[in-house]
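Let me begin by handing over the structure; questions about it come next.
A single protein chain has been removed from this complex, and every other one stays in its place.
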Amino acid sequence: MQYMLFPQIVKRHRSNEHSDLRGTIDANMKPFYPPDPNFETRVRSSAGMQGVLSTLGAELTLVRAGEAHLTAPFDMRFSQQDGFLHAGIVTTLMDSACGYAAFTLMPAASRVLSVEFKVNLLAPAKGQGFRAEGRVIKSGRTLTVCEGKLFAIEEEEESLCAIMQATMICIRDK
Amino acid sequence: MQYMLFPQIVKRHRSNEHSDLRGTIDANMKPFYPPDPNFETRVRSSAGMQGVLSTLGAELTLVRAGEAHLTAPFDMRFSQQDGFLHAGIVTTLMDSACGYAAFTLMPAASRVLSVEFKVNLLAPAKGQGFRAEGRVIKSGRTLTVCEGKLFAIEEEEESLCAIMQATMICIRDK
Amino acid sequence: MQYMLFPQIVKRHRSNEHSDLRGTIDANMKPFYPPDPNFETRVRSSAGMQGVLSTLGAELTLVRAGEAHLTAPFDMRFSQQDGFLHAGIVTTLMDSACGYAAFTLMPAASRVLSVEFKVNLLAPAKGQGFRAEGRVIKSGRTLTVCEGKLFAIEEEEESLCAIMQATMICIRDK
Partner (left out) sequence: MQYMLFPQIVKRHRSNEHSDLRGTIDANMKPFYPPDPNFETRVRSSAGMQGVLSTLGAELTLVRAGEAHLTAPFDMRFSQQDGFLHAGIVTTLMDSACGYAAFTLMPAASRVLSVEFKVNLLAPAKGQGFRAEGRVIKSGRTLTVCEGKLFAIEEEEESLCAIMQATMICIRDK
């Protein structure tokens, strides 16, 4: 049962939050128009092919235009030396959330790859479970800029542990 | 046998290379003087407590003042959707190498934590195994700046897949 | 008159926005408590000593606990090859805004220095003027993590050009 998720301790209301940055883009009269109406199916199919997400017990809990969330339980097999979730695994969850947020806005015949990302670790990743959020800040034809956040979940409380600023690239099938 | 390392395909001569940046610091007459002569034991003991390194089958192949290398085999359990090593696992290896490079120069009664890092992914992480290098660029009392590199190993050939620029912090025991 | 500001084209209502991240910290019951009640005087005095801000014609338009805004006019003397504001000057404005946001929460006898930052350029910095926002995401005793944004101002409209993720350090006077 090591991989059981903790959906009951995820504060669902957060899913309805809009970040300041996305609000700004909306205020600039640029809402997201996904070119592929089946983006959620495409995102979930790609996530199903990620060995690492299944190994981490991670689950896509939200997929919508320009945004994706992942939840995963804590597991000592992915800890650093003090017993917290390793910064690289924190990164894995945020990178996947950002990549899939970007992928929602890409065309049907395409793939998404990470170009680069930057992570600030704000607090030890200590919790029963974790929730990663990825949001698109700027969507371009080739490059998409995203922000990610990682929340630790403990006793139904969430706290921000890490933030990411990332660039994703769209590889179009020939 | 899934976790078996491939030491025979690691080009050992790379271990003797000095990066341009470290050379510059040396040229400034600032060689590294580790305050704790037992730094290697301390680094290896800390690495032994990282659940994630054991889960990845990673092994410290070099520890010296200001530098640490890790090697790990490829494993589909940590792949992204195209079957390459996930960018977050690439990060895990470079972050650990950088953290331990920094830790070699910290005092005996201390811990090392990652403050932040930035990763550029240069090529798909495709190989039979991987080697991460971490080197100290600037060692300070509180903060240490490191650079990391991740090489894919294929048929005894190494190719650079990713680079990292990272900040580590020294937490002194009270 | 080259350095004249364009306060009339700055949308003041933005000053009342709260970012998602700061909201999260507030939600965690961690509002900002500046240890120095005279933080605004201290911030403005430090800004007055920055040669670069005076050279750029930049002005601090908002200083409050955990937040600082700067406005500057466009000036061809700071352009890149296509006639837009150079990415390094975009960075200068965001770095100063982030540094002063962090400095509002530092003690009276201290200095602030940038440890590192990461910038994504979302759109050409093209406008009559620019507004930089800096906000504290996480305030610690030694390190403070901030996010910065740069808006181009054109005909009273603002658009997001660049984002920053930065780490600042507090140097205490002895």
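Read from first to last, the chains carry the letters A, B and C; within each, the first residue is number 1.
Criterion: contacts are C-beta pairs under 8 Å (C-beta built on N, C-alpha and C of every residue); 3 or more make two chains touch, one makes a residue touch a chain.
This structure is a prediction, so every number in the text was calculated from the model and none was measured.
**Q** Touching the hidden chain in the complete assembly: which of C:Thr104, C:Asn120 or C:Ser139 does that?
**A** Touching the chain that is not displayed is residue C:Asn120.
**Q** Footprint of the hidden chain on chain C, which residues?
**A** 46-47, 49-52, 54-55, 76-82, 86-89, 91-93, 95-96, 111, 113-121, 124
**Q** On chain A, where is the contact patch with the chain that was removed from view?
**A** 115-116, 118, 142-143, 145, 167, 169
**Q** Provide the residue numbers of chain B that touch the chain removed from this figure.
**A** Here the touching residues of chain B are 17-21, 23-25, 28, 118, 120, 122-123, 137-138, 145, 147, 149, 157, 159-160, 163, 165, 167.
The criterion applied here is as follows: only the chains that are shown with their structure count from here on.
**Q** Quick one: do these chains touch in a line, a ring, a star, all-to-all (complete), or other?
**A** Chain contacts: complete, every pair touches.
**Q** Of the chains present, which has its C-alpha mean closest to the combined C-alpha mean?
**A** That would be A.
**Q** Quick one: chain A and chain B, Cα centre-to-centre, how many Å?
**A** Computed from C-alpha means, the inter-chain centre distance equals 25 Å.
**Q** For chain B, write out the residues touching at least two other chains, lowest number first.
**A** Residue numbers touching two or more other chains: 115-116, 118.
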